[in-house]
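Take this structure, written in structure tokens, and hold onto it; I'll ask about it next.
One protein chain omitted, others in place.
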Amino acid sequence: MKKYILDLKVTENLRLHTNYVLLKFTTVDGSSLPPMAPGQFAEVRVDGSPTTFLRRPISINYIDMDNNELWLLIQLVGDGTKKLSTVSPGQTVNMVLPLGNTFTIPEDKASQLILIGGGVGTAPMLYLGYELKQQGYNPIFLLGARSATDILQLKEFKTLGDVFITTEDGTLGEKGYVTQHSVLIENKFDKIYTCGPKPMMMAIAKYAKTHNIDCEVSLENNMACGVGACLCCVEKTTEGHICVCKEGPIFNINKLLWQI
Amino acid sequence: MKKYILDLKVTENLRLHTNYVLLKFTTVDGSSLPPMAPGQFAEVRVDGSPTTFLRRPISINYIDMDNNELWLLIQLVGDGTKKLSTVSPGQTVNMVLPLGNTFTIPEDKASQLILIGGGVGTAPMLYLGYELKQQGYNPIFLLGARSATDILQLKEFKTLGDVFITTEDGTLGEKGYVTQHSVLIENKFDKIYTCGPKPMMMAIAKYAKTHNIDCEVSLENNMACGVGACLCCVEKTTEGHICVCKEGPIFNINKLLWQI
Amino acid sequence: MADLNVKIGSLTLKNPVMTASGTFGYGLEFADFIDLSRLGAIIVKGTTLHHREGNPYPRMAETPSGMLNAVGLQNKGVEYFIQKIYPEIKNIDTNMIVNVSGSTIDDYVATSAKIAALEKIPAIELNISCPNVKEGGMAFGTSCKSAGNVVKAVRQVYPGTLIVKLSPNVTDIAEIARAVEAEGADSVSLINTLLGMAIDAERRKPILSTVTGGLSGACVKPIALRMVWQVAKAVKVPIIGLGGIMNATDAVEFLLAGATAVQIGTANFIDPQITIKVIDGINGYLKRHGYNSVQEIIGLV
Partner (left out) sequence: MADLNVKIGSLTLKNPVMTASGTFGYGLEFADFIDLSRLGAIIVKGTTLHHREGNPYPRMAETPSGMLNAVGLQNKGVEYFIQKIYPEIKNIDTNMIVNVSGSTIDDYVATSAKIAALEKIPAIELNISCPNVKEGGMAFGTSCKSAGNVVKAVRQVYPGTLIVKLSPNVTDIAEIARAVEAEGADSVSLINTLLGMAIDAERRKPILSTVTGGLSGACVKPIALRMVWQVAKAVKVPIIGLGGIMNATDAVEFLLAGATAVQIGTANFIDPQITIKVIDGINGYLKRHGYNSVQEIIGLV
């Protein structure tokens, strides 16, 4: 997929909760956004943050075709994301996109697919779920978070399929971790897609391995270039060190050497 | 004079012309501004400019006692001043102030005093003029600039005394340089105070020497600390290298070793 | 358009802007963003005799106005380069230069000899300055004797343009430059990364798997500029200046300090089109100051 460097215009900045913003962007000149696939990401330039030297990788959260809008869901963790969260409608943000690979989707439309997102890791799941639904699948969503207020974009997910929830403190859905949720345990899935904190993804990978379920995870290794040029973001795999930014961020767990 | 580190609140940001802003500040808690003397300056921290590492020295332009306001007149030259020019009312700016020495004023209230400012060098002249007027002197102002639009705060100066103007392109006042202005040539002054581009100040210093007029200039050497600690800002004087930030920025021309 | 041509050994560059090894992949990674043929040269990834897996992840840490890397020369070895990569890049219409690394003099010699056979690779850059691998790289670049020895040995098997990339982690870089010039280097490039370190205070651990790594980016520019200026006074061969070049003004500063060409590294990560902007910016600078050729400003300071 051809990569672009674009100044995209902020159309909306929604603070979803203390620590999260949903930013919506469109093109400056009204032209169509370039094609992007679920799982891909943008390298976003952060202007005006003296401590932020490199771009920040952020997943494509959603492409709103009707409005020609790109959505990014951002958790405020450090100076870069904090600065980014202050952009206002009308301002432009420079991005290199779309980067990385995408999820692989089984041919059989009857495949039982579950998309598991933890915290801000739900971001790429929305666009993936949308694509799956578009293509005639019936994806199921399982969202996990610390607390009810960390469950994001619930409304949007509900338009795409059944949504199940776990929270660590039990304030919404089942109490506990995603891997303990009854929907996972009581049903037989053909494939799991997941993105979230590494311990969560490792627990899911373990679950998938044990239950012989095909599973793809989205990694968030630190990046410098985002385009496969610097070799900073490597993951050790069955094929040696490979770049998460280029041959990932989506990996089948069979390719990973995680000790699970 | 005791020095302070203060967050001051922007009350107004007036763009005087493409390249100049007048920023007005007051205290956050409504307490009185600390005492400051004409010629002194503030070391202003610039937030959110990735290329600006050090504070920026800016002269006290005026103290509006009635409104408890500090004025800074800023010319946009590089990233620091450009960023500073974007602050909006309500925001705070961190400053170390008041720094440096002040002008010396002759005892005789009948002294003929002329205050010559060039470009943004008019900044400290406003507060000096105000002080002189308060103390019962009749200061005369001579403002020089490239063009009419670079003559700043004319209205304010006019409330303090007679104002004369030169512009290089003749768009306001007499055409030429300040040293050629008739008011300077046709009158006998006891003292000249000046601030502006170095070539201008050197021309004035030469004029003053030739005509045996007492003369004080305000230097703008590059600074790092602003408090006399680093010795970066030195000027070579009859007493050796001395700090412009502490023993200046106001110097009697007799103390300087300018080749004029 | 001012005349931007410069010469490095027997190479003619259409302009003084090259890309720095390890920061531009094999060039192809940037083909979507810029017209590669506009570049003066592309220096590809560090290549070694044998396949190297590089260092474990994490390999990168952001620092004030810069970054540390500890990639450790990950590459598939020179044979793979010749078989698989060379055919892909040999028709890029610019000078394609291979950065050669090794752990022993024999490694350097064997790798260089193989590259010498490739028609479309007119030059190599000998990396005697990588701080990220234990048994070699930087160790060669930190003494005149060992630096001279590598260059001498490679010079015997490599007839093309031989650029030697110097380490900044030394007391006297000019002395090393003189030593490699004496052994037949056609050019020196500097600087490679400065050895640095980052710690995660909360976890009380080094951030990089290798503890230390190589510092690059804007933060190193003052040091790089000083070294280029010092080396320019010490050697006669053309100098390629790099380290922290983020824009055209930075590049001009290196030329003024005595560099005949420049390389752009870390800045590619922040702006994948930066190389083109720098080329255009140098041209603009020359015009604005009334120069007809970039040659006129080299070494003016």
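By letter and in written order, the chains are A, B and C; residue numbering begins at 1 in each of them.
What we mean here is this: a contact is a pair of C-beta atoms (placed from the backbone, for glycine too) under 8 Å apart; a residue touches a chain by one contact, two chains touch by 3 or more.
What you see is a predicted model; the values in this text were computed from it and never measured.
Undergrad: Thinking of the complex as a whole, which visible chains are touched by the chain that is not shown?
TA: B, C
Undergrad: Where the complex has a chain not shown, which of C:36, C:219, C:261 or C:274 is the residue touching it?
TA: The missing chain is touched by C:219.
Undergrad: Which residue numbers on chain C touch the omitted chain?
TA: 61, 63-66, 68, 142-143, 169-171, 194-199, 201, 204-206, 211-212, 215, 218-223, 225-226, 229, 244, 246, 249, 252-253, 256-257, 285, 289, 297, 300-301
Undergrad: Going by the touch rule given at the top, which residues of chain B touch the chain that is not shown?
TA: Answer for chain B: residues 2-5, 45, 51-55, 96, 221-236, 240-241, 246 touch the chain left out.
Note that in this section only the chains that are shown with their structure count from here on.
Undergrad: Both chain B and chain C are touched by which chains?
TA: For chain B paired with chain C, the chains in contact with each are A, in label order.
Undergrad: Among the chains, which is located farthest from chain B on the basis of C-alpha centroids?
TA: A
Undergrad: Provide the C-alpha centroid distance between chain B and chain C, rounded to the nearest whole angstrom.
TA: 48
Undergrad: Averaging only over C-alpha atoms, locate the centres of chain A and chain C and give their separation in whole Å.
TA: 36
Undergrad: Tell me, which residues of chain A touch at least two other chains?
TA: Counting only residues that touch two or more other chains, chain A contributes 52.
Undergrad: Which residues does chain C have that touch at least 2 chains other than itself?
TA: 65
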